[in-house]
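Only a single protein chain was left out; the remaining protein chains are all shown in position.
Entry: chain A
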Amino acid sequence: MSIDKQGVQKIAHLARLALTDEDVDQYQHSLSSVLALVEQMQSVNTDGVEPLSNPLEMTQRLREDKVTEENRRDAFLANAAQTEAGLFLVPKVID
């Protein structure tokens, strides 16, 4: 299985990665190599095999619905690139 340039650009867009034309060439080659490597899975008969997502097959533990954390707004905002009035700032979304 290989992937064309357009395919790389589509995946990069879904993954929110801005690629240069040079990057696209490079990733076309490396992604095709990885996809070729994983292609051997398709020859294995897995009829009737259930997918395994957790090696211990545990089910998700639920906690009681109550507040357990204290408010640490300032500590969490301290790592952000831009904040104002206790909020994270992002570029304008709506004109």
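Note that in this section a residue touches a chain if its C-beta (ideal position, glycine included) is under 8 Å from a C-beta of that chain, and two chains touch if they have at least 3 such contacts; residues count from 1.
Operating definition for what follows: contacts and distances are computed from a predicted model.
Asks: Can you match the unshown chain of the complex to its UniProt protein name from these: "Na+/H+ antiporter subunit D", "ABC transporter ATP-binding protein", "Cytochrome d ubiquinol oxidase subunit II" or "Glutamyl-tRNA(Gln) amidotransferase subunit A"?
Replies: "Glutamyl-tRNA(Gln) amidotransferase subunit A"
Asks: Across the whole complex, list the residues on chain A that are touched by the chain not included here.
Replies: 3, 8, 11-19, 23, 26-27, 29-31, 33-35, 37-42, 44, 46, 49-56, 58, 60-61, 63, 72, 75-76, 78-82, 88, 90-93
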